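Note that one protein chain is taken out, while the other chains of the complex remain in position.
After this line comes subunit A, so read on.
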Amino acid sequence: MSEELLKIDDLHVAFSTRRGMVEAVRGVTLAVQSGEMLGLVGESGSGKSVTGFATTRLLDAAGRVIGGKILFRGQDVTKLRGDDLRQLQGAAMSMIFQNPRAALNPIRTIGLQIADAILTHKRISKEAARAEALDLLRAVQIRDPEARMSAYPHELSGGMCQRVMIAIAISCNPSLLIADEPTTGLDVTTQKVVMDLLADIAAARGMATILITHDLGLAARYCRRIAVMERGRIVEEADPRRLFSAPQHAYTRRLVAASPTATSRIEDLVTEEEREAYAAVVSKPRTEVAHGTPPLLEVRKLAKRFDQGSAAVADFSMTMAGGESVGLVGESGSGKSTTSRMICRLIDPSEGDIVFDGQSIGHIASRDFHGSPFRKDIQMVFQDPNESLNPRYSAFDCIAHPLMRLDGMRAGDALRKRVEECAQRVGLPLDLLPRFPHQLSGGQKARVGIARAIACRPRLLVLDEPTAALDVSVQAVVLQLLDRLRRENDIALLFVSHDLNVVRMLCDRTIVLRNGGIVEQGESRALFDNPKTDYTRKLVEAIPHIQTGPVLAVAL
(Lines give C-alpha, C1' and ligand atoms only; values in the text may rest on other atoms or scores of the structure.)
Protein backbone atom coordinates (compact mmCIF):
# COMPACT_ATOMS: atom_id res chain seq x y z
CA MET A 1 0.00 0.00 0.00
CA SER A 2 2.85 2.38 0.64
CA GLU A 3 6.05 2.52 -1.28
CA GLU A 4 9.48 3.42 -0.03
CA LEU A 5 10.06 7.11 -0.65
CA LEU A 6 13.37 7.68 1.04
CA LYS A 7 16.02 5.16 1.86
CA ILE A 8 19.13 6.19 3.73
CA ASP A 9 21.75 3.50 3.55
CA ASP A 10 24.77 3.46 5.87
CA LEU A 11 25.16 7.23 5.80
CA HIS A 12 28.36 8.76 7.13
CA VAL A 13 28.75 12.53 7.48
CA ALA A 14 31.90 14.26 8.70
CA PHE A 15 32.71 17.84 9.55
CA SER A 16 36.13 19.32 9.12
CA THR A 17 37.09 21.20 12.25
CA ARG A 18 40.29 22.67 13.59
CA ARG A 19 41.02 19.35 15.20
CA GLY A 20 40.55 17.42 11.98
CA MET A 21 37.58 15.51 10.67
CA VAL A 22 34.83 14.75 13.15
CA GLU A 23 32.25 12.18 12.19
CA ALA A 24 28.79 13.37 13.18
CA VAL A 25 26.77 10.64 11.48
CA ARG A 26 28.25 7.17 11.61
CA GLY A 27 26.27 4.68 9.63
CA VAL A 28 22.61 5.67 9.67
CA THR A 29 20.21 3.39 7.84
CA LEU A 30 16.63 4.54 7.67
CA ALA A 31 13.59 4.17 5.43
CA VAL A 32 10.57 6.42 5.07
CA GLN A 33 7.38 5.32 3.35
CA SER A 34 5.21 7.66 1.34
CA GLY A 35 2.85 9.64 3.52
CA GLU A 36 4.32 8.40 6.77
CA MET A 37 5.43 10.57 9.70
CA LEU A 38 8.66 9.32 11.20
CA GLY A 39 10.12 10.63 14.42
CA LEU A 40 13.88 11.02 14.63
CA VAL A 41 14.71 11.52 18.27
CA GLY A 42 17.96 12.13 20.08
CA GLU A 43 19.82 14.64 22.20
CA SER A 44 22.02 17.44 20.93
CA GLY A 45 25.02 16.10 19.10
CA SER A 46 23.31 12.82 18.25
CA GLY A 47 23.45 13.62 14.54
CA LYS A 48 19.70 13.78 13.96
CA SER A 49 19.73 17.23 12.42
CA VAL A 50 22.85 16.45 10.40
CA THR A 51 21.04 13.46 8.93
CA GLY A 52 18.17 15.79 7.97
CA PHE A 53 20.47 18.37 6.43
CA ALA A 54 22.38 15.73 4.51
CA THR A 55 19.11 14.49 3.04
CA THR A 56 18.02 17.94 1.87
CA ARG A 57 21.61 18.77 0.90
CA LEU A 58 21.76 21.79 3.17
CA LEU A 59 24.85 20.82 5.17
CA ASP A 60 27.26 23.58 6.11
CA ALA A 61 30.25 23.99 3.86
CA ALA A 62 32.34 22.20 6.50
CA GLY A 63 30.16 19.09 6.41
CA ARG A 64 30.49 16.31 3.83
CA VAL A 65 28.86 13.00 3.15
CA ILE A 66 31.78 10.60 3.25
CA GLY A 67 29.95 7.35 2.84
CA GLY A 68 26.60 5.74 2.15
CA LYS A 69 23.66 6.60 -0.04
CA ILE A 70 20.51 8.66 0.31
CA LEU A 71 18.03 7.32 -2.19
CA PHE A 72 15.04 9.54 -2.81
CA ARG A 73 12.62 7.87 -5.22
CA GLY A 74 15.51 5.66 -6.18
CA GLN A 75 17.80 8.57 -7.04
CA ASP A 76 20.95 9.12 -4.99
CA VAL A 77 20.62 12.63 -3.57
CA THR A 78 24.25 12.80 -2.51
CA LYS A 79 25.38 12.70 -6.16
CA LEU A 80 23.13 15.48 -7.45
CA ARG A 81 24.65 18.77 -8.53
CA GLY A 82 23.62 22.20 -9.75
CA ASP A 83 20.23 22.46 -11.40
CA ASP A 84 19.29 18.82 -10.77
CA LEU A 85 19.72 19.46 -7.07
CA ARG A 86 17.84 22.73 -7.08
CA GLN A 87 14.91 21.14 -8.88
CA LEU A 88 14.64 18.78 -5.94
CA GLN A 89 15.14 21.30 -3.14
CA GLY A 90 11.95 23.04 -2.17
CA ALA A 91 9.98 21.13 -4.79
CA ALA A 92 10.09 17.39 -4.15
CA MET A 93 11.53 17.69 -0.68
CA SER A 94 11.54 20.65 1.64
CA MET A 95 12.52 21.51 5.14
CA ILE A 96 11.39 23.62 8.06
CA PHE A 97 13.71 24.73 10.80
CA GLN A 98 14.09 25.46 14.44
CA ASN A 99 13.75 29.13 15.35
CA PRO A 100 11.36 30.19 12.56
CA ARG A 101 11.96 33.89 13.07
CA ALA A 102 15.63 33.54 12.19
CA ALA A 103 14.77 31.28 9.28
CA LEU A 104 12.84 34.04 7.55
CA ASN A 105 14.52 36.95 5.83
CA PRO A 106 13.94 39.88 8.20
CA ILE A 107 13.69 42.54 5.51
CA ARG A 108 11.50 40.80 2.96
CA THR A 109 7.72 40.62 3.24
CA ILE A 110 6.41 37.15 3.92
CA GLY A 111 4.28 37.27 0.79
CA LEU A 112 7.41 37.71 -1.32
CA GLN A 113 9.25 35.01 0.60
CA ILE A 114 6.53 32.49 -0.15
CA ALA A 115 6.37 33.67 -3.76
CA ASP A 116 10.15 33.19 -4.04
CA ALA A 117 9.71 29.50 -3.40
CA ILE A 118 6.91 29.20 -5.94
CA LEU A 119 8.68 31.21 -8.65
CA THR A 120 11.84 29.16 -8.24
CA HIS A 121 10.03 26.04 -9.40
CA LYS A 122 7.07 27.15 -11.48
CA ARG A 123 7.01 29.24 -14.61
CA ILE A 124 4.13 31.48 -13.68
CA SER A 125 3.62 35.22 -13.43
CA LYS A 126 4.32 37.17 -10.27
CA GLU A 127 0.62 37.86 -9.85
CA ALA A 128 -0.19 34.16 -10.04
CA ALA A 129 2.57 33.40 -7.51
CA ARG A 130 1.14 36.02 -5.21
CA ALA A 131 -2.29 34.48 -5.46
CA GLU A 132 -0.83 31.07 -4.66
CA ALA A 133 1.07 32.53 -1.70
CA LEU A 134 -2.18 33.96 -0.40
CA ASP A 135 -3.86 30.56 -0.71
CA LEU A 136 -0.97 29.00 1.19
CA LEU A 137 -1.33 31.53 4.01
CA ARG A 138 -4.98 30.51 4.20
CA ALA A 139 -3.97 26.85 4.22
CA VAL A 140 -1.72 27.39 7.23
CA GLN A 141 -4.59 29.24 8.92
CA ILE A 142 -3.06 32.63 9.27
CA ARG A 143 -5.64 35.16 10.28
CA ASP A 144 -6.21 38.08 7.93
CA PRO A 145 -3.93 36.64 5.20
CA GLU A 146 -4.25 39.59 2.79
CA ALA A 147 -2.81 41.97 5.36
CA ARG A 148 -0.13 39.49 6.42
CA MET A 149 1.18 39.21 2.86
CA SER A 150 2.98 42.51 3.28
CA ALA A 151 4.05 41.91 6.88
CA TYR A 152 7.67 41.42 7.91
CA PRO A 153 8.75 38.51 10.13
CA HIS A 154 9.36 40.72 13.16
CA GLU A 155 5.73 41.76 13.07
CA LEU A 156 4.59 38.16 13.58
CA SER A 157 4.75 35.87 16.60
CA GLY A 158 7.04 32.83 16.63
CA GLY A 159 4.12 30.49 15.99
CA MET A 160 2.97 32.61 13.05
CA CYS A 161 6.49 32.62 11.61
CA GLN A 162 6.56 28.84 11.76
CA ARG A 163 3.25 28.71 9.90
CA VAL A 164 4.80 30.90 7.21
CA MET A 165 7.74 28.48 7.06
CA ILE A 166 5.29 25.61 6.64
CA ALA A 167 3.58 27.56 3.85
CA ILE A 168 6.94 27.98 2.12
CA ALA A 169 7.80 24.33 2.60
CA ILE A 170 4.53 23.01 1.17
CA SER A 171 4.33 25.58 -1.63
CA CYS A 172 5.40 23.13 -4.33
CA ASN A 173 3.65 20.08 -2.90
CA PRO A 174 6.72 18.15 -1.82
CA SER A 175 6.47 14.44 -1.18
CA LEU A 176 8.90 14.67 1.73
CA LEU A 177 9.07 17.31 4.45
CA ILE A 178 11.82 17.34 7.03
CA ALA A 179 10.89 19.29 10.15
CA ASP A 180 13.93 20.03 12.30
CA GLU A 181 12.78 20.85 15.84
CA PRO A 182 9.85 22.80 14.39
CA THR A 183 8.32 23.78 17.72
CA THR A 184 11.32 24.06 20.03
CA GLY A 185 11.17 27.50 21.60
CA LEU A 186 7.44 27.91 21.08
CA ASP A 187 5.23 27.68 24.12
CA VAL A 188 3.17 24.54 24.69
CA THR A 189 -0.15 25.72 23.37
CA THR A 190 1.44 27.17 20.24
CA GLN A 191 3.45 23.99 19.86
CA LYS A 192 0.29 21.93 19.85
CA VAL A 193 -1.47 24.18 17.33
CA VAL A 194 1.51 24.22 14.97
CA MET A 195 2.10 20.47 15.22
CA ASP A 196 -1.59 19.69 14.71
CA LEU A 197 -1.57 21.91 11.64
CA LEU A 198 1.55 20.24 10.29
CA ALA A 199 0.10 16.76 10.89
CA ASP A 200 -3.19 17.71 9.20
CA ILE A 201 -1.45 19.19 6.17
CA ALA A 202 0.83 16.19 5.86
CA ALA A 203 -2.13 13.82 6.05
CA ALA A 204 -4.23 15.84 3.62
CA ARG A 205 -1.48 16.07 1.01
CA GLY A 206 -0.08 12.60 1.53
CA MET A 207 3.27 14.12 2.36
CA ALA A 208 5.85 12.02 4.19
CA THR A 209 7.37 13.82 7.16
CA ILE A 210 10.47 13.31 9.23
CA LEU A 211 10.01 14.98 12.58
CA ILE A 212 13.40 15.66 14.12
CA THR A 213 13.06 16.45 17.81
CA HIS A 214 14.63 16.02 21.21
CA ASP A 215 11.17 15.70 22.73
CA LEU A 216 10.12 12.07 23.02
CA GLY A 217 6.63 13.08 24.08
CA LEU A 218 6.16 15.17 20.96
CA ALA A 219 7.39 12.39 18.67
CA ALA A 220 5.15 9.92 20.45
CA ARG A 221 2.10 12.05 19.94
CA TYR A 222 2.50 12.52 16.21
CA CYS A 223 4.56 9.65 14.83
CA ARG A 224 3.78 6.01 14.25
CA ARG A 225 7.38 5.07 14.17
CA ILE A 226 10.30 6.55 16.09
CA ALA A 227 14.01 6.12 15.48
CA VAL A 228 16.28 6.96 18.39
CA MET A 229 19.72 8.33 17.58
CA GLU A 230 22.77 8.43 19.78
CA ARG A 231 26.22 9.59 18.77
CA GLY A 232 25.66 9.34 15.04
CA ARG A 233 23.89 5.99 15.04
CA ILE A 234 20.33 4.77 15.20
CA VAL A 235 20.17 2.67 18.34
CA GLU A 236 16.54 1.70 18.28
CA GLU A 237 13.54 1.92 16.00
CA ALA A 238 10.04 1.04 17.08
CA ASP A 239 6.48 2.26 17.39
CA PRO A 240 6.06 4.70 20.27
CA ARG A 241 4.13 2.32 22.45
CA ARG A 242 6.76 -0.34 22.36
CA LEU A 243 9.51 2.20 22.70
CA PHE A 244 8.12 3.51 25.96
CA SER A 245 6.80 0.35 27.49
CA ALA A 246 9.75 -1.83 26.61
CA PRO A 247 12.77 0.17 25.49
CA GLN A 248 15.46 -2.22 24.30
CA HIS A 249 18.59 -0.11 24.19
CA ALA A 250 20.22 1.32 27.33
CA TYR A 251 20.26 4.81 25.83
CA THR A 252 16.55 4.68 25.03
CA ARG A 253 15.87 3.57 28.56
CA ARG A 254 17.78 6.57 29.91
CA LEU A 255 16.04 8.93 27.53
CA VAL A 256 12.59 7.57 28.39
CA ALA A 257 13.35 7.80 32.09
CA ALA A 258 14.59 11.38 31.82
CA SER A 259 11.53 12.61 29.94
CA PRO A 260 9.12 14.06 32.48
CA THR A 261 5.58 12.79 32.35
CA ALA A 262 2.35 13.76 34.00
CA THR A 263 3.04 11.53 36.96
CA SER A 264 6.80 11.42 37.24
CA ARG A 265 8.64 12.64 40.30
CA ILE A 266 12.10 14.14 40.28
CA GLU A 267 13.64 10.95 41.54
CA ASP A 268 12.06 9.10 38.59
CA LEU A 269 14.11 10.97 36.04
CA VAL A 270 17.00 8.54 36.17
CA THR A 271 17.17 4.87 35.40
CA GLU A 272 16.68 2.49 38.27
CA GLU A 273 20.39 1.85 38.68
CA GLU A 274 21.10 5.53 39.35
CA ARG A 275 18.15 6.03 41.61
CA GLU A 276 19.59 4.79 44.87
CA ALA A 277 22.13 7.54 45.31
CA TYR A 278 19.45 10.12 44.99
CA ALA A 279 17.04 8.40 47.35
CA ALA A 280 19.20 9.25 50.34
CA VAL A 281 18.79 12.98 49.68
CA VAL A 282 15.10 12.88 49.05
CA SER A 283 14.37 10.98 52.21
CA LYS A 284 15.80 13.81 54.22
CA PRO A 285 12.77 15.67 55.55
CA ARG A 286 12.47 19.34 54.85
CA THR A 287 12.56 21.65 57.82
CA GLU A 288 8.99 22.63 58.50
CA VAL A 289 8.39 26.32 58.65
CA ALA A 290 7.05 27.21 62.04
CA HIS A 291 3.56 28.66 61.95
CA GLY A 292 3.40 32.40 62.22
CA THR A 293 6.87 33.22 60.86
CA PRO A 294 6.70 36.09 58.36
CA PRO A 295 7.05 35.03 54.74
CA LEU A 296 10.43 35.35 53.08
CA LEU A 297 9.00 37.18 50.14
CA GLU A 298 5.82 39.12 49.88
CA VAL A 299 4.78 40.79 46.66
CA ARG A 300 1.93 43.23 46.80
CA LYS A 301 -0.05 44.44 43.80
CA LEU A 302 2.95 44.56 41.52
CA ALA A 303 2.50 46.14 38.09
CA LYS A 304 4.74 46.98 35.18
CA ARG A 305 3.99 49.17 32.22
CA PHE A 306 6.45 49.70 29.41
CA ASP A 307 6.38 53.01 27.54
CA GLN A 308 2.89 54.08 28.57
CA GLY A 309 1.54 50.98 26.85
CA SER A 310 -0.81 48.44 28.33
CA ALA A 311 0.41 46.71 31.46
CA ALA A 312 2.81 43.81 30.97
CA VAL A 313 2.02 42.77 34.52
CA ALA A 314 -0.85 44.04 36.64
CA ASP A 315 -1.98 43.48 40.20
CA PHE A 316 0.39 40.61 40.91
CA SER A 317 0.54 39.50 44.54
CA MET A 318 2.15 36.45 46.07
CA THR A 319 3.98 35.25 49.15
CA MET A 320 6.72 32.71 49.54
CA ALA A 321 8.07 31.04 52.64
CA GLY A 322 11.74 30.23 53.14
CA GLY A 323 12.72 27.02 51.37
CA GLU A 324 9.50 26.91 49.39
CA SER A 325 9.44 26.38 45.66
CA VAL A 326 6.90 28.21 43.56
CA GLY A 327 6.35 27.82 39.83
CA LEU A 328 5.36 30.69 37.58
CA VAL A 329 3.86 29.39 34.34
CA GLY A 330 2.14 30.85 31.31
CA GLU A 331 2.51 31.29 27.58
CA SER A 332 5.07 33.67 26.17
CA GLY A 333 3.86 37.19 26.69
CA SER A 334 2.04 36.29 29.87
CA GLY A 335 4.38 38.46 31.91
CA LYS A 336 6.16 35.72 33.82
CA SER A 337 9.67 36.83 32.92
CA THR A 338 8.83 40.48 33.60
CA THR A 339 7.50 39.51 37.02
CA SER A 340 10.56 37.44 37.84
CA ARG A 341 12.85 40.28 36.80
CA MET A 342 11.02 42.72 39.00
CA ILE A 343 11.34 40.37 41.95
CA CYS A 344 15.06 39.97 41.17
CA ARG A 345 15.18 43.75 41.15
CA LEU A 346 16.62 43.85 37.66
CA ILE A 347 13.84 46.13 36.49
CA ASP A 348 11.69 48.58 38.39
CA PRO A 349 8.00 47.95 39.02
CA SER A 350 5.59 50.67 37.97
CA GLU A 351 3.39 50.02 40.98
CA GLY A 352 3.23 47.85 44.05
CA ASP A 353 5.79 46.72 46.56
CA ILE A 354 8.16 43.84 47.15
CA VAL A 355 8.87 42.90 50.75
CA PHE A 356 11.80 40.62 51.40
CA ASP A 357 12.37 39.29 54.89
CA GLY A 358 10.16 41.98 56.37
CA GLN A 359 11.81 44.86 54.57
CA SER A 360 10.49 46.70 51.57
CA ILE A 361 12.87 46.47 48.62
CA GLY A 362 10.49 47.48 45.85
CA HIS A 363 11.38 51.16 46.12
CA ILE A 364 15.15 50.61 45.70
CA ALA A 365 15.93 51.51 42.11
CA SER A 366 17.10 48.50 40.17
CA ARG A 367 20.30 50.26 39.13
CA ASP A 368 21.17 50.80 42.81
CA PHE A 369 20.11 47.38 44.04
CA HIS A 370 23.59 45.94 43.57
CA GLY A 371 24.59 48.00 46.61
CA SER A 372 21.77 46.66 48.75
CA PRO A 373 22.57 44.00 51.34
CA PHE A 374 19.69 42.01 49.86
CA ARG A 375 21.47 41.53 46.54
CA LYS A 376 23.25 38.57 48.11
CA ASP A 377 19.98 37.08 49.23
CA ILE A 378 18.20 37.21 45.89
CA GLN A 379 20.09 35.62 43.01
CA MET A 380 19.06 34.35 39.62
CA VAL A 381 19.77 31.66 37.10
CA PHE A 382 19.13 32.60 33.51
CA GLN A 383 17.60 30.79 30.61
CA ASP A 384 20.41 30.23 28.21
CA PRO A 385 23.60 28.99 29.87
CA ASN A 386 25.49 29.82 26.65
CA GLU A 387 24.42 33.44 26.49
CA SER A 388 24.44 34.28 30.16
CA LEU A 389 28.09 33.48 30.85
CA ASN A 390 30.77 35.99 29.92
CA PRO A 391 32.85 34.22 27.23
CA ARG A 392 36.05 35.75 28.64
CA TYR A 393 35.45 34.59 32.22
CA SER A 394 36.61 31.12 33.19
CA ALA A 395 34.23 29.01 35.24
CA PHE A 396 36.30 29.94 38.28
CA ASP A 397 36.07 33.69 37.61
CA CYS A 398 32.39 33.35 36.99
CA ILE A 399 31.74 31.80 40.39
CA ALA A 400 34.32 33.99 42.17
CA HIS A 401 33.00 37.27 40.81
CA PRO A 402 29.86 37.53 42.97
CA LEU A 403 31.90 36.45 46.01
CA MET A 404 34.31 39.31 45.43
CA ARG A 405 31.64 41.87 44.61
CA LEU A 406 29.01 40.94 47.18
CA ASP A 407 30.94 39.16 49.92
CA GLY A 408 33.97 41.42 49.66
CA MET A 409 36.36 38.47 49.34
CA ARG A 410 39.82 39.01 47.90
CA ALA A 411 41.69 36.73 45.54
CA GLY A 412 43.49 34.10 47.54
CA ASP A 413 43.13 30.75 49.21
CA ALA A 414 39.90 31.57 51.01
CA LEU A 415 38.25 32.55 47.74
CA ARG A 416 39.57 29.48 46.00
CA LYS A 417 38.15 27.29 48.73
CA ARG A 418 34.74 28.93 48.53
CA VAL A 419 34.63 28.57 44.74
CA GLU A 420 35.64 24.94 44.93
CA GLU A 421 33.04 24.31 47.57
CA CYS A 422 30.35 25.86 45.32
CA ALA A 423 31.53 23.76 42.39
CA GLN A 424 31.31 20.65 44.52
CA ARG A 425 27.82 21.50 45.67
CA VAL A 426 26.59 21.67 42.08
CA GLY A 427 28.60 18.62 41.04
CA LEU A 428 30.99 20.49 38.77
CA PRO A 429 34.33 18.65 38.57
CA LEU A 430 37.10 20.88 39.95
CA ASP A 431 39.37 20.34 36.97
CA LEU A 432 36.79 22.18 34.82
CA LEU A 433 37.15 25.42 36.79
CA PRO A 434 39.91 26.97 34.64
CA ARG A 435 37.89 26.35 31.47
CA PHE A 436 36.07 29.00 29.49
CA PRO A 437 32.38 28.66 28.59
CA HIS A 438 33.02 27.50 25.02
CA GLN A 439 35.05 24.60 26.43
CA LEU A 440 32.13 23.37 28.54
CA SER A 441 29.05 21.37 27.60
CA GLY A 442 25.53 22.76 28.02
CA GLY A 443 25.00 20.87 31.25
CA GLN A 444 28.33 22.00 32.66
CA LYS A 445 27.53 25.60 31.77
CA ALA A 446 24.18 25.26 33.52
CA ARG A 447 26.04 24.07 36.60
CA VAL A 448 28.40 27.03 36.44
CA GLY A 449 25.37 29.33 36.24
CA ILE A 450 23.83 27.70 39.30
CA ALA A 451 27.13 27.66 41.22
CA ARG A 452 27.48 31.39 40.50
CA ALA A 453 23.97 32.02 41.74
CA ILE A 454 24.38 30.09 45.00
CA ALA A 455 27.94 31.30 45.69
CA CYS A 456 26.80 34.01 48.08
CA ARG A 457 24.36 31.66 49.82
CA PRO A 458 21.17 33.37 48.70
CA ARG A 459 17.87 32.71 50.37
CA LEU A 460 15.81 33.15 47.22
CA LEU A 461 16.81 31.83 43.82
CA VAL A 462 14.84 33.04 40.81
CA LEU A 463 15.20 30.71 37.85
CA ASP A 464 14.05 31.87 34.41
CA GLU A 465 13.57 28.76 32.25
CA PRO A 466 16.84 27.30 33.52
CA THR A 467 16.49 24.04 31.60
CA ALA A 468 14.78 25.21 28.42
CA ALA A 469 17.98 25.00 26.39
CA LEU A 470 19.11 21.67 27.80
CA ASP A 471 18.70 18.09 26.70
CA VAL A 472 16.26 16.01 28.72
CA SER A 473 18.95 13.91 30.37
CA VAL A 474 20.86 17.05 31.36
CA GLN A 475 17.63 18.68 32.42
CA ALA A 476 16.94 15.72 34.70
CA VAL A 477 20.28 16.14 36.39
CA VAL A 478 19.88 19.90 36.78
CA LEU A 479 16.40 19.50 38.23
CA GLN A 480 17.67 17.01 40.75
CA LEU A 481 20.47 19.36 41.62
CA LEU A 482 18.07 22.25 42.21
CA ASP A 483 15.79 20.10 44.30
CA ARG A 484 18.73 18.90 46.38
CA LEU A 485 20.03 22.45 46.92
CA ARG A 486 16.62 23.49 48.07
CA ARG A 487 16.38 20.64 50.54
CA GLU A 488 19.93 20.91 51.82
CA ASN A 489 20.29 24.68 52.03
CA ASP A 490 16.74 25.80 52.46
CA ILE A 491 16.86 28.03 49.40
CA ALA A 492 13.47 29.22 48.18
CA LEU A 493 13.01 28.73 44.45
CA LEU A 494 10.90 30.87 42.16
CA PHE A 495 10.81 28.82 39.02
CA VAL A 496 9.69 30.47 35.78
CA SER A 497 8.92 27.98 33.06
CA HIS A 498 6.57 27.07 30.28
CA ASP A 499 7.28 23.38 30.86
CA LEU A 500 4.44 22.31 33.09
CA ASN A 501 5.80 18.81 33.65
CA VAL A 502 8.94 20.27 35.16
CA VAL A 503 7.07 22.76 37.30
CA ARG A 504 4.78 20.04 38.61
CA MET A 505 7.77 18.03 39.78
CA LEU A 506 9.87 20.77 41.24
CA CYS A 507 7.39 23.21 42.73
CA ASP A 508 5.16 22.94 45.77
CA ARG A 509 2.88 25.66 44.48
CA THR A 510 2.19 27.01 41.01
CA ILE A 511 0.90 30.36 39.82
CA VAL A 512 -0.60 30.52 36.32
CA LEU A 513 -0.21 33.83 34.55
CA ARG A 514 -2.01 35.12 31.50
CA ASN A 515 -1.74 38.58 29.95
CA GLY A 516 0.04 39.86 33.03
CA GLY A 517 -2.51 38.71 35.57
CA ILE A 518 -2.88 35.67 37.81
CA VAL A 519 -5.41 33.21 36.43
CA GLU A 520 -5.11 30.47 38.94
CA GLN A 521 -2.83 29.36 41.74
CA GLY A 522 -2.57 26.50 44.14
CA GLU A 523 -0.74 23.37 45.15
CA SER A 524 0.99 22.11 41.99
CA ARG A 525 -0.32 18.60 41.78
CA ALA A 526 -3.90 19.57 42.53
CA LEU A 527 -3.74 22.46 40.12
CA PHE A 528 -2.57 20.36 37.20
CA ASP A 529 -4.78 17.37 37.97
CA ASN A 530 -7.93 19.48 38.32
CA PRO A 531 -7.47 22.78 36.54
CA LYS A 532 -10.21 25.19 37.47
CA THR A 533 -9.93 27.51 34.50
CA ASP A 534 -10.09 26.78 30.78
CA TYR A 535 -6.76 28.47 30.27
CA THR A 536 -4.92 26.17 32.66
CA ARG A 537 -6.73 23.18 31.19
CA LYS A 538 -5.58 24.23 27.72
CA LEU A 539 -2.00 24.53 28.97
CA VAL A 540 -2.11 21.13 30.62
CA GLU A 541 -3.68 19.43 27.62
CA ALA A 542 -1.11 20.86 25.28
CA ILE A 543 1.79 19.09 26.98
CA PRO A 544 2.83 16.12 24.93
CA HIS A 545 3.02 13.21 27.32
CA ILE A 546 4.70 9.95 26.79
CA GLN A 547 1.82 7.56 26.48
CA THR A 548 2.25 4.06 27.51
CA GLY A 549 -1.37 3.48 26.51
CA PRO A 550 -2.79 3.52 22.97
CA VAL A 551 -0.88 5.43 20.34
CA LEU A 552 -2.24 8.83 19.49
CA ALA A 553 -0.54 9.17 16.13
CA VAL A 554 -2.63 10.72 13.41
CA ALA A 555 -4.25 8.02 11.35
CA LEU A 556 -3.11 8.01 7.76
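The rule is simple: a contact is a pair of C-beta atoms (placed from the backbone, for glycine too) under 8 Å apart; a residue touches a chain by one contact, two chains touch by 3 or more; residues count from 1.
Please note the rule applied: contacts and distances are computed from a predicted model.
The subunit not displayed here is recorded in UniProt as "Glutathione transport system permease protein GsiC", chosen from "cyclic-guanylate-specific phosphodiesterase", "Deoxyribose-phosphate aldolase", "Pyruvate dehydrogenase E1 component beta subunit" or "Glutathione transport system permease protein GsiC". In the complete complex, the residue from A:Val41, A:Ala117 or A:Ile226 that touches the missing chain is A:Ala117. The chain not shown here is touched by just one of A:Lys7, A:Arg73 or A:Arg86, and that residue is A:Arg86. Within the complete assembly, A:Ser94 is the residue of A:Ser94, A:Ser175, A:Thr209 or A:Gln521 that touches the hidden chain. Considering the whole complex, the residue from A:Ala102, A:Ala250 or A:Ala526 that touches the absent chain is A:Ala102.
The missing chain, though absent from the display, is touched by one residue of A:Leu58, A:Leu71 or A:Val193; that residue is A:Leu58. Subunit A meets the missing chain through residues 56, 58, 85-91, 94-95, 97, 99, 102-108, 116-117, 120-121, 152, 154, 165, 168-169.
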